[in-house]
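Read through the structure below, which is laid out as structure tokens, and then see the notes.
With one protein chain withheld, the remaining protein chains of the complex are depicted in position.
Think of it as A, B and C in the order they're written, each chain with its own count starting at 1.
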Amino acid sequence: MSSISTPITKELIAQHGLSDDEYQQILTHLGREPNLTELGVFSVMWSEHCSYKSSRVHLKRLPTEGERVVQGPGENAGAVDIGDGLAAVFKIESHNHPSFIEPFQGAATGVGGILRDIFTMGARPIALLDSLRFGELDVAKNRHLLKGVVSGISWYGNCIGVPTIGGEIAFNDIYSKNPLVNVFCLGIVEKDKLLKGLAQGVGNPVLYIGAKTGRDGIHGATMASDSFDDQSDAKRPNVQVGDPFLEKLLLEVCLEFLEKDLLIGIQDMGAAGLTSSSCEMASRSNTGIELDVAHVPCREPNMTPYEMLLSESQERMLLVAKPGKQEEVIAICHKWGIDAAIIGKVTDDGMLRIKEHGATVAEIPAKALAEEGPRYERPIQAPQYQEMLQSLLVDNLPDVKNPADVLLQLLRSPTIASKQWVSRQFDHMVGTNTMVRPGSDAAVVRIKGTNKALAMTTDGNSRYCLLNPYIGGTLAVAEAARNLACSGAIPIGVSDCLNFGNPERSDVMWQFVVALEGISDACRHLNIPVVSGNVSFYNETNGLSIYPTPVLGMVGLIEPAHLVTTQWFKHAGDQIVQLGETNEDLGGTEYLKLIHNREQGNPPWLDLDREQALQRLLIQSIRQELLESAHDCSEGGLAVTLSECCLSHPFQPLGASIQLDQKRLRVDALLFGESPSRAIVTVSPQNMKSFLNIAQEQGVSASIIGEVGGTELSISVVAESKTEIGKLNLPVETLTEAWSLSFEQHMNQ
Amino acid sequence: MKAKIYVTLKRGIHDPQGHAIHQSLATLGFEAINEVRLGKFVEVDIEEHDQEKAEATVKNMCDKLLANPVIENYRYELFSS
Amino acid sequence: MKAKIYVTLKRGIHDPQGHAIHQSLATLGFEAINEVRLGKFVEVDIEEHDQEKAEATVKNMCDKLLANPVIENYRYELFSS
Partner (left out) sequence: MNVGVISFPGSNCDRDCHFVCNDILKQSSRLIWHQETSLKNIDLVILPGGFSYGDYLRTGAIARFSPIMDSIIEFASHGGLVLGICNGFQILLEVGLLPGAMLRNTHLSFICENVSIKVENADTPFTNQFSVDQILNIPIAHAEGNYYADSTTLSTLHEHGQIVFRYCSGNGTLTNESNPNGSLDHIAGICNQTRNVLGMMPHPERSAEAVLGSTDGILLFNSVLNTFEKSES
């Protein structure tokens, strides 16, 4: 079979997922008809996944600049200056569909992919976080998916020796047929040694290193084409199998290249493997690349150029060596026992030219593939059901009668319950940097050789985004930043993963654009640059799109490193202070969903100035060592937040007695409402005065609501008349049992 | 009856473990080896004397649990115990 | 030749994986099961046509690398490919 002779039919074009119009653009770029190989190359590079054709025009809105930004969006990952000549390199990425098809390998290769994005920049990865969404755990299939995903992440991350220090999991039916697996990775590099995906210097050798190429993951649309089907389907597995051991070797090899200064540029072979890495490197550098696929190390015999170019085999890298350094590059690879081959060279004609044994089989302008693909401004329309979603007459709902019962139910719900069942399957300590392990608002790692630490978190609340994408977007940013501030960290950068439904639907596109607006506004206001990110569209099954789910992976700087605070209560006798104000914010809460079975209402409006003042106060008072603990108040409201403060101490839970003034609020809103810009902190009696002074300076409302101590959490709600109108009294042991055993019980049901 | 079930990765699916074993054997001096593939071997002791019924059970087990149809094939043999 | 090698845990050694599979099968409704044991199945393609030599090689491989004699037994079959 020769792909050159295969006629390009309408059918074939459609099978490659290209529209007529897109095909016309191809003809214009080439000035002729493509052959089958070229058609395949265009089809993957112009896919939504690689080209961002539906999102690119909107992503421009994000603030991407800032004093500390060393590398914004456009490279394998973003980078932010953290001082001492170092940069933090980070990115978040989705692996949703592969994880649904094969949860274990799908999640594992997701981890592998994001790690490569970080170490191709020359950074040593020091932390992973994962943000997961699944359908409810009473369905066996969802448990199966969760189990598979968690063991896949655990297997890959543990094996390669990068600690998984945090993340989040939330449950909603809407994810039953489309779970989300987003993985965030951060690495550290000397700022002036940052490597990029460049292919400069005409004549410089292009090398392939890593795993051999097989027929893995060749684009689904093209698999349908029988014109090149000389083998059975079983020969073209669509599932990629990860090899963390090989990736660990690749990691060390890449860092050795960096140390010895052997490279011009490097890029991992992610989606669309050999094709995307080569044309993107050439395009960025205004050069061309010429490859001969005959030199590509193959795992299987008789692979066609088409297959080699489109294969998504894992653990591979493309690199351009400095002139004369190729032999040294190969020697280092061999020392570590991995394959390396010179497969081509940099040219000056801007073309991606693919040869097979010297004969040209494809020739396309690199820019046409990497930069000049289609761009769409797709129709946008708020859905008709939006108003219905937002309308909620709280007065029609009965107020809470038995707060203790409700609290226990909330603590038991998998979205709120302790995730230790998950996090203990991840090695969160390897690297000996982890100062705050999973279980506090943000995870913290120290940076060896400096007096700094970095805090990290991933956050996103899709119900808020469904009900009001703009507010949902702002709240996600605010919550992530608040989580960092509660640890004592100043937010310095963010990577966003935008998980949405089908962009060809105007309501989904509306959700996307409006949520992005919220994220942009909040990031701009809080001065947090977006340095990298990922868009995942088409999270839709049988016409049902997921809730709009933007997830933010945010990084904060702590200096000096020891000024870190955790969320749990530390000593009996400390005073408990509520920062920020509670309003009647029940719309979109966990409480409404769990107790009243409603996902409705308007999420709480976020006042960005107030939010900023709160965060400043938290950071400042942690730096002055005035706080014993600080915990952001979010899902489940005040009652859940207080319980978590009591429970999450790694070995010594503590009780508390709390008195709340009702202030004309419903009791459920007071206890379980989710007003933003609030935190619970504890202060020792001798520090209270200084602390309250700063709070006043910053204009943050601070009220002492109780004291740490005892073996119970007791909350008493008092009306203006001083009569007690609501009451909750639970032994910490009971709370612990509900909160810490529930997840495992759900998994073992 | 006893069932011996062999679960193997489908052809074409990358087998990192097999590859590592292959390389290790090579460094140990076993040089004339073309390929190594690693699979699973499951022995199940079933309380069922009817060959046909046992076979149906085993097939069902494999489809449901023992093999991952996305990446694995299986094959089995039955013996009376 | 091709060798099929079966590596199994010795009798008497607790097999946590086999045990877990047994339990999962039970929850899936496969109730009449007495025992499940999980082992490894290694397929090696050797460039050797002499049966005896191939056998010696395979035995040697198993002793050295493929099985851990403290906990495992092995057994193999040879086929000409």
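Definition applied: contacts are C-beta pairs under 8 Å (C-beta built on N, C-alpha and C of every residue); 3 or more make two chains touch, one makes a residue touch a chain.
On a predicted model such as this, the values are computed, not experimentally measured, just so you know.
> Touched by the hidden chain, which of the shown chains?
Spelled out, the missing chain touches these shown chains: A, B, C.
> Which one, A:434, A:483, A:499 or A:698, makes contact with the chain that was left out?
The missing chain is touched by A:434.
> Give the residue, chosen from A:6, A:151 or A:502, that touches the chain omitted from the document.
A:151
> Provide the residue numbers of subunit B that touch the chain removed from this figure.
Touching the chain left out of view, subunit B contributes residues 16-17, 20-21, 24, 27-28, 38.
> Quickly run down the residues of subunit C that touch the omitted chain.
Considering the whole complex, subunit C reaches the absent chain at 13-14, 16-17, 19-20, 40, 65-66, 68, 70-71.
> Extract the touching residues of subunit A with respect to the undisplayed chain.
151, 154-155, 158-161, 243-246, 248-249, 336-337, 424-432, 434-435, 437, 446, 448, 561-562, 650
Rule of thumb we're sticking to: only the chains that are shown with their structure count from here on.
> So how far apart, in whole Å, are subunit A and subunit C when each is placed at the average of its C-alpha atoms?
Centre separation, subunit A to subunit C: 41 Å.
> Using mean CA coordinates as chain centres, what's the gap between subunit B and subunit C in Å?
So the centroids are 9 Å from each other.
> Provide the C-alpha centroid distance between subunit A and subunit B, rounded to the nearest whole angstrom.
37
> In subunit C, what residues contact two or more other chains?
In subunit C, no residue touches two or more other chains.
> Check each residue of subunit A and list the ones that touch at least two other chains.
none
> Under the stated contact criterion, what part of subunit A meets subunit B in this complex?
101-102, 105, 211, 214-216, 234-237, 239-243, 245-246, 299-300, 313-314, 337
> Quick one: which bits of subunit C touch subunit B in the complex? Just the residue numbers, please.
Counting only subunit C, the residues touching subunit B are 6-8, 18, 21, 24-25, 28, 30, 32-48, 57, 60-61, 64-66.
> Quick one: which bits of subunit B touch subunit A in the complex? Just the residue numbers, please.
Subunit B reaches subunit A through residues 9-16, 19-20, 23, 68, 70-71.
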